[in-house]
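Omission of a single protein chain aside, the complex is shown with its protein chains in their original locations.
Per-chain numbering from 1; labels A, B and C assigned in written order.
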Amino acid sequence: MDWKVAILGATGAVGQRFVQLLRNHPWFKIEVLAASEKSAGKPYGKACDWILEHEIPHEIAEMPVVNADVKSVEKAGNVDFVFSALPSSVAGPVEEEFAKTYPVFSKASAHRLEEDVPLLIPEVNPEHLELVKIQKEQRGWNGYISTDPNCSTIQLAITLKPLMQFGLKKVIVSTMQALSGAGFPGVPSLSIIDNVLPYIAGEEEKIEQETLKILGELNGDKIRLANIQISASCNRVNVKDGHLECVFVELERKPSIEEVKEAFKNFKGEPQKLKLPSAPENPIMIKEEVDRPQPRLDRNEGKGMSIVVGRIREDPVLTIKYLCLGHNTIRGAAGAGLLSAELAAKKGFI
Amino acid sequence: MDWKVAILGATGAVGQRFVQLLRNHPWFKIEVLAASEKSAGKPYGKACDWILEHEIPHEIAEMPVVNADVKSVEKAGNVDFVFSALPSSVAGPVEEEFAKTYPVFSKASAHRLEEDVPLLIPEVNPEHLELVKIQKEQRGWNGYISTDPNCSTIQLAITLKPLMQFGLKKVIVSTMQALSGAGFPGVPSLSIIDNVLPYIAGEEEKIEQETLKILGELNGDKIRLANIQISASCNRVNVKDGHLECVFVELERKPSIEEVKEAFKNFKGEPQKLKLPSAPENPIMIKEEVDRPQPRLDRNEGKGMSIVVGRIREDPVLTIKYLCLGHNTIRGAAGAGLLSAELAAKKGFI
Amino acid sequence: MDWKVAILGATGAVGQRFVQLLRNHPWFKIEVLAASEKSAGKPYGKACDWILEHEIPHEIAEMPVVNADVKSVEKAGNVDFVFSALPSSVAGPVEEEFAKTYPVFSKASAHRLEEDVPLLIPEVNPEHLELVKIQKEQRGWNGYISTDPNCSTIQLAITLKPLMQFGLKKVIVSTMQALSGAGFPGVPSLSIIDNVLPYIAGEEEKIEQETLKILGELNGDKIRLANIQISASCNRVNVKDGHLECVFVELERKPSIEEVKEAFKNFKGEPQKLKLPSAPENPIMIKEEVDRPQPRLDRNEGKGMSIVVGRIREDPVLTIKYLCLGHNTIRGAAGAGLLSAELAAKKGFI
Partner (left out) sequence: MDWKVAILGATGAVGQRFVQLLRNHPWFKIEVLAASEKSAGKPYGKACDWILEHEIPHEIAEMPVVNADVKSVEKAGNVDFVFSALPSSVAGPVEEEFAKTYPVFSKASAHRLEEDVPLLIPEVNPEHLELVKIQKEQRGWNGYISTDPNCSTIQLAITLKPLMQFGLKKVIVSTMQALSGAGFPGVPSLSIIDNVLPYIAGEEEKIEQETLKILGELNGDKIRLANIQISASCNRVNVKDGHLECVFVELERKPSIEEVKEAFKNFKGEPQKLKLPSAPENPIMIKEEVDRPQPRLDRNEGKGMSIVVGRIREDPVLTIKYLCLGHNTIRGAAGAGLLSAELAAKKGFI
């Protein structure tokens, strides 16, 4: 269990989380840090505007950053696979180039909705990873691309999965998303002080489309989209980390609140069974206090990998309503990538 | 057009807004400032922890505060009617006592759901004011109580009213409410910094119940509740003033976005027809920018009396979704009281 | 009293304030809006990311933006003088080009410390405006450049001026500066949430150098720098507008607190005598409450043109200490420019 990895887009907000989370990883070792031309050639500590609370690990700060192309990365080291935290605007072709040779675990949105690309949440749809076999065959690649969903989608989908046993029909979700979701420099302080921004470009579409694929069924070599109606309204609030979502769902069978709670509590997936290093003991944690979950208090549950659910109650319009909270740069980004790669590694896909 | 008023609860957050808005009012003049025993006897400037941006008007700062009981108020001056900004916990019996003699326009929740008490939004249900005749008769009072809805309800109801022509069936609303809604001292700063509070005691019930009464039909001497299903999820965010709400509605007839927009734009009510002093030219203003309304930028539209609507779009689950924003201590509180009293005055109810 | 003006850098944060403040100005009329190439050719409403609370005046939104060079401006209209809100990095040569023909009132730092350029605060050193005669002569220009000091310097200097009668020797100042001082997009929200930034590039040097020139004496054709020692420590805090400064001063004659208060209260300057349109009645306002001035509550005193002083008390190390607050984008920027131009206009310098 010993793999060497490259991080593409290592200097950005998500890239920094990858660096932080990989530092003491039992299986994966950072071999190459890659970013844009602007950063290439500099030591990571200089190239990167480090925004996390804990200092850059010293040995990482001195690693040189290389350009995010295959040649430069191969020159810098031998890697077994690649994490991509590239901006979605440039990720498309770069990831394809790497995928000819390497497994690529991508946080970018570029390839998420392609038919032969898994959109993976290891607890929710681990079987979708099988798609990479078809992908490799169809595209004639030695590697492949596996993608992680958008941050606000991941936490929603994790809570929807255990509700599918009750016949999930409709989902309405209103989000209050953290500043770190916009990267760095991201949202100007003058825009958010004493304010809420009621719009995040592309976010509502991502939730509405990605969720259907994630909850869909792998049928032969295709995913049949889930037969669910979803509507989202997305907002940016003055919170550093942790997306909070108000969820209203219609369930065909009308379970009691207690049944729903049990379904959330008992929900475990492959990562828990396989004891993957980044898997939280509980993918979903329930808070019983009337005023929880709260971003600042609850975002670090399960080292940022648990989704915290609270205020499960009957809904006068649909069936039930609840709130869910997830750490957007851990479970919603770098941690998601790690868990996907761990699943792939354990299952022999690397 | 010249009336003298007393403000009960004059030192609190809503009371201060009453003072501010009444200062240069063309019809109403502050005659008595009343509050709790703790404040009674002190000049208003000392009794009150003034939290608004503009200074307390000098002549008001020197007015003595009296205890909020009928005797003390009558001793302090001759008043024609009363605004109540009392805390709901004490408002009940005090307002009844005053209503034996005076019209009482109340911001407190104590009497809102009583059958013979109007829950008034002058643009939405001005005819409900007729209830006070029944109330006076039934209770044998010379005065009466008219109430204003909860702040988050008012702005929602104003936007729902013009949608009723399309056959309004279901409403799901998720709110992001301002700190000033909790009064002063209200929310501790340690609770809200880098955080959202996903619960406001009693707020969801108020939205779900009050809206049905407001949109209900006066039928003889009773209000028939509107036949609508409503669900709310209420949150407190780090914003000073201005509640923002994500609204999802089901409409029987499926109007186009343009028809909905027209309905909002054309919506006018009695206050506009009667040219009441506090009536905004447009009860509903539409913002076309993709990222509006925003609390800090838009809360003062129509001097804080307009509801600002934006992002009207098709809803994949119900029919349409949109956002609405209102100034919670003006349109949602003191301004609501003024407009109700102006309607009553103009219509001969004072 | 009727002049036409061009605003250079009209789309930036300070440029927007110029637009807002000039809108209903009794003497000055906006004739040309100029900005960088990127904006040139677009209507102002499109070119500009408007960040102020009140909407862009409609007639201004439709004005075309032209490139900030003399030819383009002259082609767009006949102007009598120019306000420059250009970024300091480009202001230098552009302002010089305009000054060959026009009076230029500049907010940029480029020319502030040049010997023949006034660094003007109309209440403090109106006589320094005489320098422009020397400047015109020496440089062979028809116009000239007059500059306004840095925002944090202006408010400090206004409070120091009346203290000079007591023999001002030493000044130590620690600032807590607002986000708008960094322009837009300026400070990233992730940098300032739950945080203070203890450094603002160049700010301490500006306070320490500019103050000596402002408080200096015009002696023939030169300014003799004030014989004062000044030290500054500058911080950025999570406040939208309004710089707050803790000031500690040593005064040769040891005045009583009352004498200092009187000196502040009685301080008036040329703008007050000449009744300039932007002149506040009181350049310095004193707050007696123990916990004032506060940025949000006090920044709009005198329409943002008064400096609010509070907590004047004896200092155990030097002589006295106090706090001062000024609106950094009004008195500290666009309002400063207006007042300077008004002084120049009234005195026959335009």
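The working rule: contacts are C-beta pairs under 8 Å (C-beta built on N, C-alpha and C of every residue); 3 or more make two chains touch, one makes a residue touch a chain.
The model shown is predicted, which means the values in this text are computed figures rather than measured ones.
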> Which residue from C:Ala34, C:Ala182, C:Ile230 or C:Ile350 sits in contact with the chain not drawn here?
Replying inline: C:Ile230
> Which listed residue (B:Thr11, B:Ser109, B:Asn125 or B:Asn238) would be found touching the missing chain in the intact complex?
Replying inline: B:Asn238
> Considering the whole complex, which of C:Phe18, C:Phe248 or C:Phe267 touches the chain not shown?
Replying inline: C:Phe248
>> By the contact criterion defined above, which parts of chain C meet the unshown chain? Give residue numbers in ascending order.
In response: 170-172, 174, 176, 193-199, 208, 229-231, 233, 235, 237-240, 244, 246, 248, 290-297, 310-311, 315-318, 321, 323
>> If the hidden chain were put back, which residues of chain A would touch it?
In response: 53, 193-194, 296-297, 300
>> If the hidden chain were put back, which residues of chain B would touch it?
In response: 51, 179-180, 184-194, 238-240
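What we mean here is this: only the chains that are shown with their structure count from here on.
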>> With centres defined as the mean C-alpha position, give me the chain A-chain C separation in Å.
In response: 47
> Using mean CA coordinates as chain centres, what's the chain A-chain B distance in Å?
Replying inline: 42
> So which bits of chain A are touching at least two other chains?
Replying inline: 193-194, 238-240
